[in-house]
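First the structure, then my questions, so here it is.
A single protein chain has been removed from this complex, and every other one stays in its place.
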Amino acid sequence: MQSTDLKLTDELEPHRRKLQRRVKTLCYSAVILTAIIMLTFFSTLAYRGIGAFTQTQIQIDVKQIESTTKKTINSALYSLVEEPDRKTKKGLRQLATPNAYSTMQIDEPGLYTLIAHTNVDMYVKGVYDKLTDAQRPVVDMLIAEDKIYRKWNWSFWTNADSRSPEIAGIWGAAVGTFYTIGLALLFAFPIGVGCAVHMEEFPQRNGKNWKRYRDFMEININNLAAVPSIVYGLLGLALLINFIGLPRSASLVGGITLGILTLPTIVIAARTALRTVPQSVRDASNGLGASRLQTTIYQVLPAAMPGIITGTIIGTARAIGESAPLLMIGMVAFILSAPSGIMDPATSLPVQIYLWADSPERGFAEKTSAAIFILIMLLVMLNLLAIWLRKRFEIKW
Amino acid sequence: MVTNIMQKETLTLDGSSKVNIRNLNIWYGDSHAIIDCNLKIRKNNVTALIGPSGCGKSTLLRSINRMNDFIDICKTKGSINIDGIDIYQTANTNVNNLRKSVGMVFQKPNPFPKSIYENVAYGPRLHRMAEGTVELNRIVETSLKKAALWDEVKDRLNDSAFGLSGGQQQRLCIARTIAVDPQIILLDEPCSALDPISTNQIEELILELKKSYTIVMVTHNMQQAKRISDTTAYFHLGEIVEVGSTKKIFGNPNHRKTKSYVSGEFG
Partner (left out) sequence: MFIWIGPKKATPGFNEDFLKNFFRICSWFTIFITFAIIASLAYETVKFFLLVSPQDFFFNTTWSPQTAFRADSVGSSGQFGLIPLIWGTMFITIIAVLLAGPLGLFSAILTAEYLKPKTRLIVKPLLEILAGIPTVVYGFFAAIVLGPWLRNSGATLGLDVSTESALAAGVVMGIMIIPLISSITDDVIKAVPASIRDGARGLGATKAETVLHIILPAALPGIVAGFIMAISRAIGETMIVVMAAGLAANMTVNPLEAVTTVTVQIVTLLIGDQEFDSAKTLSAFALAFALFTITFILNWIAYRNYKNAVNRLKIN
């Protein structure tokens, strides 16, 4: 006799239902909160950085050539206002970027474009107003006459760093990053793959010792992967700069330091990739009379290569964003032109971002955001490349 | 001095035996996998090793081309003479050449993740059997023909081997083995992963191949052993219970155990 019903149609007790709902809400809100944080993050960056992609320029009408370019430009500027007094003249002179005086070539009369001084640039972009009372009416008038306008800022991409934010660019940092990361890869890839091959494909005959050696190596690699990046910077400082005597701030030093930093990641990725290759491939190759090394070189390694390269790209993306170790080895010097060799002082994009962020000059604020945007875009492209490579070349066993 | 197994000197004591296994004992760790095995494999014959699972048949097969060397816990004692030369005389045997002359086809088809051409060309390249591309092409074509696969793949030699069906892949593996010009071919349950039609094709291929090679085959399928083998050895728990001509083993075996196995009473 059944004393209790199965109660199949009763609803869940209230407190249990509440728990269900609460947990679900909690989890969803966690993810949504994280998403909101990410959105705020990226939108503030976009908002602040968008200005750097345009540059304010002033059009001047050069009517007569003076003895020096400086005088020519100045007289053209003075001519913008009717009968400027001394104070106004001073204000007018400071409308152009100081750099224009040394780099422009004016041989004939005509219309020329001057890159505007950062104060004018910031005023036009609405960031702040530091114009003198003498300058403001002139600038407003020029805006109304369309003689001051914003154009796509090519110099952001092609110029190196500068003291004047209006003409500062990322080219120097880009070249520096290229050299540094290139060296790091050149260094870390062969050694990383070699180490992984050694750990995975060449167990020696005396089983117990090898197992202990392998465990030790595995612990070692995993620890190296988790060491704070600044320690690698100090290693570079102590070993490469102080002990060996390489020049501070050179991309060679940065490259080796970042290479050492990326090495554990590549080793781990390569080991995983090698392990994915099934034993049957090795059996088939050995069965044909290939020695262990031949099997590894001709069959296993090529089969694992897509995975190894994907892992390397991801490791490279990490390395590109590293700045702490580079600070330690001195790649913070103010570099005015792109490095021409690996021994020249250089900087990298994230370090450039740090330097600009630290600068009291407010004109650099938008440059910093824009550089961050470019850096993130670069990383996104690298990651997409890795995903594409994996989809395209991965061997489905 | 390295002994080259390729020398076809007939130093054998027994008539036409190609492989002479004497007092072979193999341990897997503590487990005695092969117990006092004595077996003669005749030239240009198909010898089938049958018996229930886990009786050491594959282990025995792998000892003939010393693939067991890769397993640390495997210890081998005894001798295996091929053409009169003991391959376990470690000091003298060039193991890589051994595996060239004693080829192996595995249970699950395992082509390399490369093109069909590359799969077959790998062995000859390794052992430097071809002088130039022309000769290499010839070897590849001959091997694929001998494996009865040429007609099906001759127009897509550069396609990935993974695009072939199971039966085709297994024939590719056979072609690959033939390409290095072996004298003995070991087959470890070559059809167990294949459908009946492919199985049939491979069985016919084996009958054709035995004209040029000595074949040793492990199989679970008694009908298969009956169909294509000349000699059959029945294994039980690591020991050979009985060995003899296939007709005798299946028709009128000496041992009670053999009889109960081949009649399907157990196993």
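A and B label the chains in the order they appear, each numbered from 1.
In the analysis below, a residue touches a chain if its C-beta (ideal position, glycine included) is under 8 Å from a C-beta of that chain, and two chains touch if they have at least 3 such contacts.
Treat the numbers as computed from the prediction; the structure is a model and nothing was measured.
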Hidden-chain contact residue, picked from the options A:Leu237, A:Ala284 or A:Ile309: A:Leu237
Absent-chain contact - pick from A:Tyr28, A:Phe334 or A:Trp388: A:Tyr28
Contact set of chain A toward the excluded chain (per top definition): 12, 16, 19-20, 22-24, 26-31, 33-35, 37-38, 41, 44-45, 190-195, 197-199, 202, 217, 219-224, 226-232, 234-235, 237-239, 242-243, 260, 263-264, 267, 291, 293-294, 297, 317-318, 320-324, 327-328, 332, 350-351, 353-354, 357-358, 365, 368-369, 372, 375-376, 379, 383
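Keep in mind that, in the parts below, only the chains that are shown with their structure count from here on.
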Between chain B and chain A, distance of the C-alpha-averaged centres to the nearest whole Å: 57
Residue ranges of chain B touching chain A (in the complex, touch as defined): 65, 67, 70, 72, 96-100, 103-104, 106, 108, 110-114, 122-123, 126-127, 173, 176-177, 180
For the chain A and chain B complex, residues of the former touching the latter: 203, 205, 207, 278, 280-281, 283-291, 294, 298-299, 302-303, 395
